[in-house]
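Removed from the display is one protein chain of the complex; every other protein chain stays in position.
Here is chain A:
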Amino acid sequence: MTFFSHLRKAAIATAFVLGATAVHADEQYFPLQSYRVGPYAAGGTGFFGGFIDYLNLINIRDGGVNGVKLTWSEGETQYEVEKGVEVYERLKSNPGIAAWNPLSVGIAYAMIDRITDDKVPLITINHGRTDTTDGRVFPYVFPLLLNPYSETSGIVNYIASKEGGLDKLKGKKIVVLYHGSPYGKETIPIYELLSQKYGFELSQIEVPHPGNEQQAQWLTIRREHPDYVVLRGWGVMNPVALKTAQKTGFPADHIVGNVWSNSEEDVIPAGDAAKGYTAITTQASGEQYPVVQEIVKTVYGAGKGNLEDKSRIGSVYHNLGIVNGILNVEAVRIAQVKFGNRTLTGDEVRWGVEHLKLDPARVEALGAKDLFHSINVSWDNHEGDGYVTFQQWDGKKWNVVSDWIAPDWKLLRPIIEKSSEAYAKEKGLKIRTAEDAEAVVSN
């Protein structure tokens, strides 16, 4: 992105902010706590670019959702929690807020109490705290498609499929290399649980933030001779892990990345060291999906595309943004069926998200067949049973190398409920019922 394109974007963003203060009755507003500069800007520009591209597609192609125009404005957070909260405070008074989508664990944590008081949904697609999956305790938080425990289960199931079945995991050795942060440590107990259940030997090794030096960790891995290494990284930790693995002679095709180690930004800096590396994803990358093609034709064709660098269309983060757009928009559409084709309240959109059921046929109708599998959110299951797939980097692009795989939700649910109920007890929260979930604040 160049200096002048920044100026243009700033002018557009200002125009949107000014426009957003005068939202009309038939507009639904998305406040975006984006990060387009700072250490995680590459992910932020891709994700928020994809999200905005999809909102633009709905406006240009359909005239909005049943005539309700979609609007948005951005506030720069640089992925910093205090800035994310500041942007929240600045944008929360705008009328017609549909949902918050910060794409940041830290910012999401800081907003849980606030958005619960506001009665506005907080979407944390593929991330966030695992126990927010339990809608009985967290009515307004939605870790859509994948929470960290499901991701862990999906990865173990994938490794098992490579070995010939879950029973073949017994005696295998898996090392989890995790980022030294609350995010990185979130899955420690679930890996231990799965290790006991399936009988594989487990070693979990921490990499201190930011992860730009991993020689000691990879030498330890080399000494342990694991069958697989699971990379639970973030930012610069990922390419450094792949490069250091090469330096210590560990094969890339036996490294499996988690959902925040699966982007082009994670592998391109590693060069040839990343060839053969595999990572989990909830959405495939590539431009071949009809919805992505429509965005290229309709949005970029009209000169309204959000990505400055068009070669990033169809990248992992861009497609994640598009899928996030689909989920947000469909939640609004579902809520409109019940509450009418008008600007909805945050609580009405919450009801919509809690009824967000997109089966493979509906996903295909939306032009997203094979882009993502399906989602089935309910009032008490805020993740929505997302399926995962695995992609392998060939040095130039990701290629899908597995079918859609289901995590072991039945195994995970009791653990999630135990954690959420402890949270409810600590905070003195009432456990919600299905009847409570149907009570909606409409103004």
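To be clear about the criterion, contacts are C-beta pairs under 8 Å (C-beta built on N, C-alpha and C of every residue); 3 or more make two chains touch, one makes a residue touch a chain; residues count from 1.
Everything below uses one rule, namely that contacts and distances are computed from a predicted model.
This complex has a chain not shown, and the name its UniProt record holds, of "Tricarboxylate transport protein TctB", "Ribose import ATP-binding protein RbsA", "Branched-chain amino acid ABC transporter permease" or "5-methyltetrahydrofolate--homocysteine methyltransferase", is "Branched-chain amino acid ABC transporter permease". In the complete complex, the hidden chain is touched by one of A:K69, A:R114 or A:H209, namely A:H209. Across A:N66, A:T220, A:T298 or A:N399, the residue that sits in touch with the chain not pictured is A:T220. The residue touching the chain not shown here, chosen from A:T45, A:S261, A:S374 or A:Q392, is A:T45.
In the full complex, the hidden chain is touched by chain A at residues 1-3, 6, 36-42, 45, 180, 205-210, 212-213, 215-217, 219-220, 222-223, 235-236, 239-240, 243, 246-249, 265, 268-271, 273, 308-309, 312.
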